[in-house]
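I have a structure here, written as C-alpha cells, and I will follow up with some questions on it.
One protein chain is absent from this view; the other protein chains keep their places.
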Amino acid sequence: MLKSNPGLALCILIAIGAICFALFSGDPYYVQVVIWVFANAALAVTLRFVLLIGELNIATAAFFGIGAYTTAVASTILGWPFFISLLAAPVIAGVISSLFGWITLRTKGPYFLLISFAFTEIVRLIYTKTEALGGNSGMIGMFPPMELDAYFPAIAISILAAILFGLYAAERSNLGRVFKAIKNNEDIPRSVGLNVIGLKILCLVIASTAVGLVGGVHAYTNSVIAPADFTYFVAVLALAYVKIGGEGHIVGPIIGATILTLAGQFLHSFGPYENIFYGAIIIGALLLVPGGIVGLGVRFKAGTLMGRAGR
Amino acid sequence: MSMKKIIGITGGALLALFSAQTAIADETLKVGISAPMSGAAAAWGLGFEYAAEQAVAKINAEGGIKAGGKTYMLELHAYDNKYNAAEGAKTAQTMLNRENINFIVGSIGTAPVKATQALSERKGALLFNTGWGKSIKGPKYPLTFTQMNTPFEILAPFYGYIKEQHPDAKTVAMITPNDATGQELEPVAIDTWGNLDVEVISKDKYERGTTEFQSIATKIATSNADIVDFGASPPTDVGSMLKALDVLGWNGIKVVPAGTSAGTLSKMAGAAAEGTYLGASADFTGESASEIQRELNAGAMEKLGEALNGITISSYDAVMALKKAIETADSIEPKKIAETLPTIIFESSYGPAAFGGAEVYGNPQQILVPVMITQLRDGKAVEVGRIAPAELKKRLK
Amino acid sequence: MNDTQTDTLSGYNKSSEGKILLKAESLERKFGGLTAVADFSFELHEGEILGLIGPNGAGKSTTFNLISGFIPPTSGTLSFLDQNITSKSATYISRMGLIRTFQHESLLSEMSVADNIIIATTHRLKTAAARQEKMREMAKLTGLEDYLKVTASSLPHGLQRMLSIAIALAAEPKVLCLDEPLTGLQGSEVKAALDLFEMIRSELGITILLVEHNMRAVMRICDRILVLNHGRLLAAGTPEEVSQNDLVIEAYLGHKK
Partner (left out) sequence: MELQVQLLMNTLQIGSVYVLFALGLTLIFGVMKIVNFAHGTFFTAAALVVTSVMMWSVDTIGMPIWFSYLIAFVMALLVVCVIGFVVYFFGFKYVLKDLNGSFILSIGLLLLLNGTYLILYGGVPRSIPAVIPGNITILGASLTIQRLVLMIVAAIITLGLYILVHRTKLGLSLRAVAEDQEAAMLQGIPYRRVALYGFLIGATLAACAGALMATVTPVTTVIGDDFLVKAFIIIIIGGLGSVLGAILGGLLIALIESFGGYYFDPSTATLAMFVLVVILLIVRPQGILGHAEK
C-alpha cells in the first residue's frame, strides 16, 4: 500500500521524525512548537472532516473545549489516571456531539453554521457560570505523571498524528465517499437507501470525537485551561488553516496549520499587527489562491503534465 | 506598539548579534511582559508596557544593573496574551523557552497568569503579576510575586473608610463583570461588607463587552440600596451604569474597588460620577503623587492618551524591585532573587516599598504599597485617604 | 372503498394480472393553500410498465416525491409490498426496494461515474469487491463502461441520463420510478433507452413506473397509463383507451373538442 502511495509514506516518515525530535531534542520550545503544529493541524483536519458533508461546523471549538474540560475534570477533580483522563475526552465529546448532531443536523448551510456558533457560545458561558469548573478562571493542574513527563511531548505528537492518519483512513474509505456524495447532492444517497441524517450525525461524531481527544491533549499540554480558550475563534483559525492550505485534500489543512502556526510564533510580539497579518493572509489566500496551497500544487502538476503532452 | 518599535526591536536584535560577536563588556538581561495588547483590554497592556519601558530606559540610562562583577542592560520584550489561558501558555513558552527570559516583570489577567505560572515555576523563572486571585500565591509558587494591591489589601481599609464616612449606610448592591477577576473579588467583598454590618442585598454579573446597562441600572435603582459596589467593573462600564442610574434618579454612595481611572470615569459619566470612591485609582497628577508618578503619568497621557492607574504603573515598580533585588543578591539567579525580594526595601513609584503578606498568603509574595482611596470631586480624583499597610510601616522603621 | 371509484374509470385494472406491489389510496398533498395532488388512487402491478402523464404542473413530480417518501402526504395512504408506508422516510422506502430517479440534478455531478454507481450499492453490498463488481455490471448494462473515471457532470447529456438509471439499478429495486428519463435525448438514444426499459422489465424482472413527456415513447412502451390534470386523476387505461379519451385530448390540446 505504501509503495503505491509515496505521499502517505512521506507523511508517516515526517510523523516519526517529529516523534523522534520530541524524544531526543533538548529544546523544549521547539518541541512545544511541534506539538502546536500537530494540534492545530488536527483541529483543522477535524473541521474539514465535517466540511466533507458540506457543513461548516463552528462547534468544532465547543467540542475541543468539551474534550479539554473533560480531561481537566477527570484528572484534577476525579483524580483519574493519565491515560483514562485522556480517553474520557473523546468519549464525552462524542456522546454530546451525537445529541447535538441529532438535534441540529436537520438544518443545514447558514442555519447550521449559526446554530453551531450559538452552541459554542452557550457552552463557553456555561463554563464561566459553573464554579466547579473554576468559572472564568478556568482549571489548573493537568500535569502528566512524573514518570511520563519526559515522554509527554512524544506521546502527544503520537496521539495527534494518529488522529490525522485515522481521519485520512476514514475519508479514503467508502464512508468518505458517502459523505462527499451527501455534500454533492443528498437526494441521491437518500434515494438509494442511505440514511442521510444518520450518516451526517456519524460524520459529526467522528470529527467531534477526534477533536475531543485533541482537547484532552491540549489540557495536558497547557496545564491550564479557561473558557476564553474555547471561543468560536478556535474554529475560525482552523478554517483559516483549511482555506490557506486548501480544502481539496487532507494535507491542505495540515500544510496551512503548519505555515500559520510557525508564522504566528514569529509574530507573537507584534500586538495589534498580529491580527492585521492574520486578516491579510486569510483574505489574500481566499481571493488570490482559491484552492489553497494544495490547489496550486494540483494546478502546477496539471500544467506540467499538459506541457509534456503538448510536446 | 508602533512600526518604529518593531524596527527598533529587529534592529536591536541585529545589534545584539553583532555586539555578541565583538564582545562588548555590557551584557543584556531580557525581561518580559505578558499582557493583553489587543481586544477589549488592550488599554491595560499598552499602559503596562509603557510603564515598564520607562523603568527600563531609566535603569539603562543610569548605567544598568550591577551584579556579580558584571553590568547588565535591560531589554524589554512584551507579548500579547489576549487575556486568555491558551495564549498565556503560548506567550509563556515563547518567553521562557525561546527567548530564555528569566524575569517576567508584569503579567495581566488571572487565566493567562495562571497559564504562565504553570511553566515559569517549573522553569525557575521569576513571575511578577497583577493577579487578584488568592490561589496564585502561596508556598507552592515561590517564584511568583504580586506587583499591586489586590482585594485582600484594598477592600478592608477601603470599605472601612467608606463606612466611617457614611455610618448610616446599611445595604449594598454588588455588580461585577462575569470574569475571573469579578468572580474572585465578589466573595471577598461580601465578607468584608458583612464585617462592617453592611448587608449585600443583590449581586449581579454581566458579560464583559456589554454596552447596554439599562436593565442593571433599573434593578439597582429599584433595590434602593444605600451603596452600589461596582466590584471589578472597569471605569468605562461603571461610567455607563452611573449615567443610567443618574437618569433613574438614584443617588447613593458609589464604590469602585477596581476603579483604576478616575479620568475615564468622569469623562464617561460627567456629573453622574461625582462623589464616587475609587480603590485602585491613584491621583497621579495631584499633590500626593510622587514626582516619578507624575512624570510617568504625563508621558502616558501624551503617548497613549490615557492616564496610568494602579494596574498599569505596577510594571514600573516590578522592574525597580527586580533591580534592587539583583543588586542586593549580587546575582542574576532567579531563585536567589526570589529569596532576596522579601528582605529588601526598594524605591517604587510610590516611594519606599517592600514585599510581605505572609499572614494572608502563607508566603511573603505581595507588594506592600499604600492603598490610596480617591474620590471624584469636580471631575477630578482627589485622594481622601492613603493607608500604608501596617507591615510596611513596621519594615520601614 | 376508493377502488370502486377508480374502477369506474374505463379500462382500469383490466390489462394487468400481476400482484399489486404499490397501492395509493386517496393521496392528497397541499403546499400552503395550493393543492398539488388530490384524491389520487392507483395500483402498480408486478411486471408492468405503468405510465404517468399529464401537462406541466399536473402533479407528476409531487406524486413521485410522495410515493418515494421525499415528502409526506397531507392525507391518504400508501402501501408497498403489502406494508403501509405512509409517511415512512425516503430511506426506509428505498431500502424496501422502491427506487426513484430525479428529473433535475439526478447525479452526483462532482463525482466520478464509478463513484456515482458505487454509492448506490453501499446499502446492500458490504464488501468493496462486491460493490466494484456490481458497479461494473451496471455500467456495462447502461453503456458507461468506458467512462468510469469521468466526472459525472462532464458526461454528454444522453449518458448522464443513462447514469441516473444505472444508479437506480445498482440499488437493486423491485420497483423503479423513472422521472422523465427521456428528456433531451436524441432519436436513436430514445430508442436505446426504451429497449433498456424493456430489458429491465423482462430480464431483471423490475416493475417500472414512468413519468414522461414523450407521448410516442409512452404509448409504445407502457402497458397502462394514468393521466393527471390539476393534481387529479383524469383518465386511466391502455394507451389506446387513453389516447382516445376526450378529456385527455382536451387537457393536452386545450379546449378544442
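As written, the chains take the letters A, B and C, and residue 1 is the first residue of each chain.
One rule holds for everything that comes next: a residue touches a chain if its C-beta (ideal position, glycine included) is under 8 Å from a C-beta of that chain, and two chains touch if they have at least 3 such contacts.
Bear in mind that the values here come from a model prediction, so they are computed numbers and not experimental data.
Visitor: Which of the visible chains would the unseen chain be in contact with across the whole complex?
Guide: Looking at the complete complex, the unshown chain comes into contact with A, B.
Visitor: For the chain left off this view, which of A:F117, A:F152, A:Y168 or A:Y220 is in contact with it?
Guide: In the complete complex, the chain left out is touched by residue A:F117.
Visitor: Would you mind spotting which of B:T210, B:N224, B:N251 or B:T343 touches the chain that isn't drawn?
Guide: With B:T210, B:N224, B:N251 or B:T343 as choices, the missing chain is touched by B:T210.
Visitor: Determine which one of B:Q54, B:T116, B:T181 or B:S240 touches the chain that has been left out.
Guide: Looking across B:Q54, B:T116, B:T181 or B:S240, the contact with the absent chain belongs to B:S240.
Visitor: Could you list which residues of subunit B touch the chain missing from the display?
Guide: Counting only subunit B, the missing chain is touched by 38-46, 178, 204-207, 209-212, 214-216, 218-219, 222, 236, 239-240, 243, 247-249, 264, 267-268, 270, 304-306.
Visitor: Which residues does subunit A use to touch the chain missing from this display?
Guide: Touch set of subunit A with respect to the missing chain: 51, 56, 103-104, 106-107, 109-111, 113-115, 117-119, 121-122, 125-126, 128-129, 236, 239-240, 243, 272-276, 278-283, 286-287.
To be clear about the criterion, only the chains that are shown with their structure count from here on.
Visitor: Just by CA atoms, which chain is the most central one?
Guide: The most central chain, going by mean C-alpha position, is A.
Visitor: Just how far, in Å, is the C-alpha centre of subunit C from the one of subunit A?
Guide: Each chain reduced to its C-alpha mean, subunit A and subunit C end up 44 Å apart.
Visitor: Between subunit A and subunit B, what is the gap in Å from one C-alpha centre to the other?
Guide: Here the centre of subunit B sits 37 Å away from the centre of subunit A.
Visitor: Considering only the defined contacts, which subunit C positions touch subunit A in the complex?
Guide: 68, 70, 89-91, 94-95, 99-102, 105-111, 115-116, 118-120, 122-124, 128, 131, 167-168, 170-171
Visitor: Under the stated contact criterion, what part of subunit A meets subunit C in this complex?
Guide: 174, 177-178, 180-181, 184-185, 187-196
Visitor: Could you please specify the touching residues of subunit B with respect to subunit A in the complex?
Guide: Its residues touching subunit A are 1, 6, 9, 37-38, 42, 45, 77-80, 82-86, 88-91, 93-94, 97-98, 110-111, 114-115, 118-119, 133, 135, 178-180, 182-184, 207.
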